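Of the protein chains in this complex, one is absent; all others appear in place.
Each chain gets a letter, A, B and C, in the order it is written, and its residues are counted from 1.
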Amino acid sequence: MNKLAALLVTLMVGGLLFYSTAFFPKWGDPKQPGSMHVSPRYIEKTLAETKVPNAVTSVLADYRGYDTMFETSVIFTAGIAVMMLLRRPS
Amino acid sequence: MVKDLEDVVIRTASRILIPFIQIYSLYVFVHGHGSPGGGFQGGCIMAASFILMAVAFNLNMAERRLKERTNAIFCALGVFIYAGTGYLSFLYSGNFLDYGQLSHLLPTDPIKARYYGMAMIELGVQITVMAVMVSIFLDLVTAGKHEKTPEEDGND
Amino acid sequence: MMIHFPALIVVVPLMASFFIFAFGLFQRRVCFPLMLGTLAACLVFAAGSLWAVLSAGQPVHYYLGAWDPPWGIEYVVDHLNGLVLLALAVVCLLAGIYSKTMVEREVPVAKHAPFYALFVLQATGLFGMTVTGDMFNLYVLLEIASFSAYALIGMGEGAAPFAAFRYMIFGTLGACAYLLGVGYLYIITGSLNMADLRQILPPLYQSQALIVGFAFLIVGTGVKMAFFPVHTWLPDSYTLAPSSVSVLLAPTFTKVGAYVLIRILFTVFDPSFSTTLLPATQVLGWIAVAGILFCSILALAQADLKRMLCYLIVTEIGYIGVGIACGNRLGLTGAIFHIVNDIFMMAGLFMAVGAIQAHFRTRNAHELTGLHRKMPVTSGVLVICGLSVIGVPPTCGFFSKWYLLLGTIQAEQWVFMGVLLLGSLLNAILFFRIFERMYFEVHPDALHQRREPGTTFERAAVSEFAPMVVTAAFIILLGLFNERIVSGILAFAIPPGF
Partner (left out) sequence: MTDFILSKYNYWIYVILIMIGFYGMMAKNNLMKKLIGMTIFQWSIILFYISIGSKKGGTVPIIDPSLHPAIRAVDYINPLPHVLMLTAIVVGVATTGIALSLLILIYRKYGTVEEDEILEALKK
């Protein structure tokens, strides 16, 4: 019974997702909003503003460096959590 | 008999490979600015070298190379370097994580200071990711029984 | 220095957690004072941020890394999240003080350093989620707060790891739904900044992909907020968690989820979109109403005091949902005021239950006879918080429910109004049953027969009932000064477009 219910829910969610993909821009279309609004500045200005040719690193460490700091904190949190949960007090 | 032979091949191969893996990891880390690479990828490759050491030899070898406590300190050290670089810009009344203010510290113009700021960031990320990956692996493998030496545990 | 407060409130506890962990490995006793100092500093930063917003009269923007908004990450402190931030900071500090004796009792000594580090990281995640103005940054902070919560709950006794695992499956499902929603918004608009999205989205309100993305965002936030149908992870995990952890998590995590829902519904999307164009708030309202009834009745059926409170949390979230569903200024004022009040009410209740479990060694609601003689302060705080949950005038609970009622009347939602009153009645039955057993039933033999002979009854430590008394005082003060809070802060906290 449980498996049937799960299958039904999955098919519903899948149907909803398939339906929504019909309204997405074409794959790889240079004019899609995702690549037109914010990212052109990252590509064009990265050499001028940060002297780093790799646009991914400049966005990662500088434009959105704050996200990456919390990302490192997430991996730090996971490290402490595993250390706390599993370590047997000797 | 067969077990020992198998060990010999793996051990000698990994003894040769491990230093080069670590050098490659530093290469990936250093070339984060000019080519695909950076702190995360470098940290993972460095952690892979320690995990290979733990798998090929035994946990004691990895333990000796990277003691449990220093590993925990490295976890905190890396993220401290990252956040510390962010705090530096407070000294010059810049916003948090504003590397342009580092130009007061380093003898360069604000734009090149961002280049060096990012290098500091990548160093912090490299240390933390390496330390955490090794620590999670060792914890999961031994399920927390670090203190017992592998011999007691059966040489897994 | 004041201009840096919005960033400091998140970065200082983050840095402190590294120090707590690193120094705690060597010197265990350094953890508690460091944690307390950090949370006190956060209280100062929260108060400073709110003061900056009040004196400036308009939201304070803080650009991380000195990059202007749609490209860099931006922190926005306005009246709405300034008030929630202050309430969170106060309760996190009180939970920190409260945890001193509880952690000695529940957490083995070798694990104090990681425990306190995760405690502070949990606070970091909460503060960050409240302050951030960037959708993806909110996801990362949501994950930090969630991972700390999973690990801290996993420290509990008995089936806690299993409850934490089920919470993790549910929570990750919710976080991934949120991430998918942000992805849908990004693929349509190309921006991640909330204020920027508010400008770009209006012409796109007809596109189906946006509606599906909106649904994912709501479902993801709903899971984190323990909204009615997706709340089943909460009772098990908060009941089995150590009491210092449930005192930190119960008042804060679900209310921040409620704040994020308000932020998405009325700041990222235009209120007209959420209320009329797409009857999202109507649907949320009817689900919230079902949740209030279902969980109030379930709370009545619980013998375990802590599990009863967990169902109360879901009921209170239902009230906030009804406030949002009214879709008018009064209803939303009631919802935001209820978020702030509920933070304090749940803190007081969980602290009292933790002290009762520690000293009275029982959580069974039927064995509380004669509690007022042994633990007068705790039972007093339990009464004040209970009255506030019911909604009795001097306490703050009454006023937030009052605005909720006015909101439902103005929106002519008679069913919502009826359920609000019925919910208060069910809460009244719940609490007066406990009060009656605590104060009026005198069965001395029941007390001695359960207590093992020879165990002395040690008094509750100062670090336990001091935070309780402060919380009760806040509940009363919020009630007395509600008019100033509503006219001074909440009047400006309502997003434009109402």
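Following the convention adopted for this analysis, contacts are C-beta pairs under 8 Å (C-beta built on N, C-alpha and C of every residue); 3 or more make two chains touch, one makes a residue touch a chain.
Computed from a prediction, not measured in an experiment: that's the story for all the values here.
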Request  = Counting contacts across the entire complex, name the shown chains the missing chain touches.
outcome  = A, B, C
Among C:I3, C:A41, C:L173 or C:A461, the residue in touch with the chain that has been omitted = C:L173
Note = Residues of chain A touching the missing chain are 2-3, 6-7, 9-11, 13-14, 17-18, 21-22, 24, 26-30, 32, 34-35, 38-40, 42-44, 46-47, 53-56, 59-60, 64, 67-68, 70-72, 74-75, 77-79, 81-82, 85-86
Message = Suppose we count only contacts with the excluded chain; which residues of chain C make the list?
response = 136, 140, 143, 147, 150-151, 154, 159, 161-162, 164-165, 168-169, 172-173, 175-176, 179-180, 183, 186-187
Ask   = What is the set of chain B residues that contact the non-displayed chain in the whole complex?
value = 34-36, 40, 136, 139-140, 143-144
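Please note the rule applied: only the chains that are shown with their structure count from here on.
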Ask   = Are the chains arranged, by touching, as a line, ring, star, complete graph, or other?
value = complete
Ask   = With respect to inter-chain C-beta contacts, which pair, A-B or B-C, contains the greater number?
value = A-B
Task = Averaging only over C-alpha atoms, locate the centres of chain A and chain C and give their separation in whole Å.
result = 27
Query = So how far apart, in whole Å, are chain B and chain C when each is placed at the average of its C-alpha atoms?
reply = 37
Sites on chain C at which at least two other chains make contact = 14, 18, 21, 64-65
Note = Contacts with two or more other chains occur in chain B at residues 72, 75-76, 79, 83, 86, 96-97, 99
Task = Could you please specify the touching residues of chain A with respect to chain C in the complex?
result = 16-17, 19-25, 32-39, 41-42, 62-67, 69-71, 73-74, 76-78, 80-81, 83-85, 87, 89-90
Task = Could you pull out which chain A residues touch chain B in their complex?
result = 48-54, 56-58, 60-62, 65-66, 68-69, 72-73, 75-76, 78-80, 82-83, 86-88, 90
Request  = Spell out the residues on chain B that touch chain C in their complex, using ranges where they run on.
outcome  = 69, 72-73, 75-77, 79-80, 83-84, 86-87, 90, 94-100
